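The other protein chains are all here in position, but one chain of the complex has been omitted.
Right, chain A next:
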Amino acid sequence: MIERSEVMGQPEPALADHPSASDPTTAPGPTVDPVGQPAPAESPVPGQAVPVGVADELPVNGYPGGVDTVSNAGATPGDLQPYAELGLRDDEYDRIRQILGRRPTQSELAMYSIMWSEHCSYKSSKVHLRQFSEKAPPSDRMLAGIGENAGVIQISEQLAVTFKVESHNHPSFVEPHQGAATGVGGIVRDILAMGARPVAVMDPLRFGAADHPDTARVLPGVVAGIGTYGNSLGLPNIGGEVVFDSCYQGNPLVNALCLGVLPVQRLQNKAAAGAGNVVVLLGAKTGRDGIGGVSVLASATFDDGSEQRRPSVQVGDPFMEKLLIEACLELYDAGLVVGIQDLGGAGLTCALTETAAAAGTGMRVWLERVPLREASMQPHEILASESQERMLLIVSPEKLDAVLRIAEKWGVPASAIGEVTPATPAADGTTAEPGRLLVTWQGHTVVDVPPGSLVDDGPVYARPMREPADLILLQADRAETLPRPATAEALRETLLRMIASPNLCDKTWVTEQYDRYVLGNTVLAQPEDAGIIRIDEQSGLGVAISVDGNGRYTRLDPYNGAKLALAEAYRNVAVTGAKPVAVTDCLNFGSPEDPGVMWQFAEAVRGLADGCAELGIPVTGGNVSFYNQTGAAAIHPTPVVGVLGVLDDVAQRVPMGFARTTGNDHDLIFLLGETRLELSGSEWAWVTHQHLGGVPPRVDLAAERTLAELIAEAARVGHLRSAHDLSDGGLAQALVESSLRHGVGARIALPEGFTAGSMPFVFLFSESAGRAMVAVPRGHEKAFTALCAERGVPWTLIGVTDTAGNELEIRDQFTIGLSELRTVHGATLPSLFGDGAGAPLADAAPSGFETGDAAVAPTATEQDGTPPAATPTGTDQRAAADQGGSDQSGADQDGAAPTGSDQATSASAAGADEPAGSSTGPATAAGPATTRADDTTTTAADTAAGTDAAPIDGASVATGPGQDQDAARTGDGERPTA
């Protein structure tokens, strides 16, 4: 679970004082150097050779021979050591002396300080994180879980996937490009270490206020860094988040998730088993970059001095990582690896101690055999360096040559730096005790420690916790009492304002900088609810992943906020038709030394663990990031939750966009779940009132589970043409996104109970959880609603899609053309960060994938004769060109304007007043192939009428008691704005 602080990307001038492996003259050539550079044991290493930046953090040594040895440490027990500067407490330092029976050497002190830092040891979080294991539901799919580099989930007899999300927050604030790039690199190596080929990445990102000047520095750098590294590795970026909130101004959250695939039998582990086996360092040379990154950089809050820490951020070389991936996979397939561990946070120190501790063995390492970028590096620097693109391999001696040959083939340096030593026989000669890690440098013994003492015996703290004093007041200040729009015009303006707001606007400016196509298995990618990757080309087996979090909800209620994040990720996976099976999390919080933050953390972990138990899916791994605060101000507690689901056949995936239908045909739009008056913590409260207060929406995980099962079943039998999760921005946001995806509009009628006063607003903008919007092809509605009733999922028929209309109509309220929606939705990020990169496509052509299926072909155009308003590149004809002779487009053009019959249909569908068949007649002709015979004469009106007149089940209509109650209770506080 150690957060790896790795770096990738192109070297930048600011960092040029650190030689980089990206130098083309050194990168491709294999360097097989089992001997290392000879140097006289007495060679004087003057103190001034320690570079600036390191000297600040590690002692300038004045030891005989230039290096502090074990024997020297024994001889000078009273030497003062700068343990406090390295972040160790008095009692922690005493404990080290106790473990070693002497003072630590300089190298040992560096190693303990890193491994016992919050970042590596999880000393503040450990006592809470245990719940993930203790409360974990049974899973027969999990092949590896918490404690490994990443969790591994079996998805078929032969195949498994591994996935994990991690943070790289602090480095990304100091140096956005490299910080973010190495965040990608680090998580990719974790996945690689499990034996998997990395196949996709996702990036949940959080920045300060969108219009803050520093956001203009951080965001473009982060996005470019992720793009540069991920694109260069050939990994499709299939989703993530881009969230703005001023609480992240000084602490942006750059989380990175990677997905990998492996044949079950290729699963690797990190144990350095087998005395006599060789320890091989594979990958880039070791340099001074990232020294102190873990113990100093990642555990410190930011102040004005952060400029000086720039050299602590690592620099990445994605090309080397790509070669490393290919070399490792070839090594695995050839069966040449006994154990493997990536080098991330804490570099060699972590890899050596973790591999030895995992096997209970010892290790003998010759440090001068480590290939260096700078020959003057000191032992403690070599041990602490976080240079990127390195892996530690344990191989048997007779296979060493074969390993070096494969490394050479891929042009990856490889060096045998040590060997595994046996466990120490116990005093009584019977049972063995763990071995010791013995590190020498040019003949001097600089480290002699029990490896487990660094890995497992670090300090564990049950830090004080206290509910923040302001929470009660905060929760009492409910957003449900804020003035709400109550006229059609105000509602229209609210919708336009909301979809243009930074958190809800089109994120194309960002996602366009990521390659989503490479590897050719991306079935869905952003802006879809979840990314879907095809794993098996023959069977169509695939996985869906979504990552979600909502810091505002968690601020208001950490326990339920964490559950809501889980629920949203779970639902996002479920609406694609996938079955959710596993969870990963990245827990971003302020300082654990603040009892209020610690309480938030404990509550969030408890919520997440309980939530996973309720949903029956285990946490398989993740990461904690503390100290996300500037001065006394912590970020909102922000657990980011990733859920992975399995699809037996990705061809059955359900996309989010309304599908183009032929002729006058329409799909029926259903809202699943209950809509309550729930506005606290909502995007609306924030955007229109800058308000954060109250309690977040109710979370009912049993209902989420039922909803997921319903959608999976409905998808399997072909009832669903599209499905979209409802979350931030509520139904209004979902309608806009589903309409714009393929340029297919919708006509919506407000259901009973939501027509008067500000209730239309509540219906459109409430953020009640457990809801999804689905489009059902005609002919399927009876079977679908019967399924809903059977499962006990509340449903409401709210309208119809309208391919020809090119507009979104909320009946009796407003109608907005899709071109206006698109312009408003798409203009925000380009106007903030420059038009160059992100000018959205100027027409209805989709930016995504749902284009192969004829029913959802990307034939969307603005053919209604209404020119899109001020589209950035003015390319309407380009959309027409998209048609490529498609017959649907012809049909659309012929019947361009919405006909009277169209409108009647929509109205009747939604309003449910018309007799069956009055407007459009039987749906037979246009019905999909899977239409059941007994449904073929059903029309939208039929179903809608049935809905109102004879609910299949009292519980199955959306206007449940909870909703009325809420509405009534809060009605008094309602002050219409218009």
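FYI, a contact is a pair of C-beta atoms (placed from the backbone, for glycine too) under 8 Å apart; a residue touches a chain by one contact, two chains touch by 3 or more; residues count from 1.
We take it that contacts and distances are computed from a predicted model.
Undergrad: Given the options "Phosphoribosylformylglycinamidine synthase subunit PurQ", "Outer membrane lipoprotein-sorting protein", "Peptidase S24/S26A/S26B/S26C domain-containing protein" or "Acyl-CoA dehydrogenase", which would UniProt use as the protein name of the unshown chain?
TA: "Phosphoribosylformylglycinamidine synthase subunit PurQ"
Undergrad: Based on the whole complex, identify which of A:322, A:436, A:507 or A:705 touches the chain you can't see.
TA: Candidates A:322, A:436, A:507 or A:705; residue touching the omitted chain: A:322.
Undergrad: May I ask which residue of A:285, A:516 or A:741 touches the chain that does not appear here?
TA: Considering all chains, including the one not shown, the answer is A:516.
Undergrad: Give the residue, chosen from A:334, A:476 or A:651, that touches the chain omitted from the document.
TA: Of the candidates A:334, A:476 or A:651, A:651 is in touch with the missing chain.
Undergrad: For the chain left off this view, which of A:151, A:198, A:227 or A:596 is in contact with it?
TA: A:227
Undergrad: Residue by residue, what part of chain A touches the chain that was omitted?
TA: Residues 22-24, 27-28, 224, 227-228, 231-234, 317-320, 322-323, 326, 410-411, 511-523, 534, 650-651, 834-839, 841-843, 845-849, 851-853, 858, 873, 875, 877-879, 881-882, 884 of chain A touch the chain absent from view.
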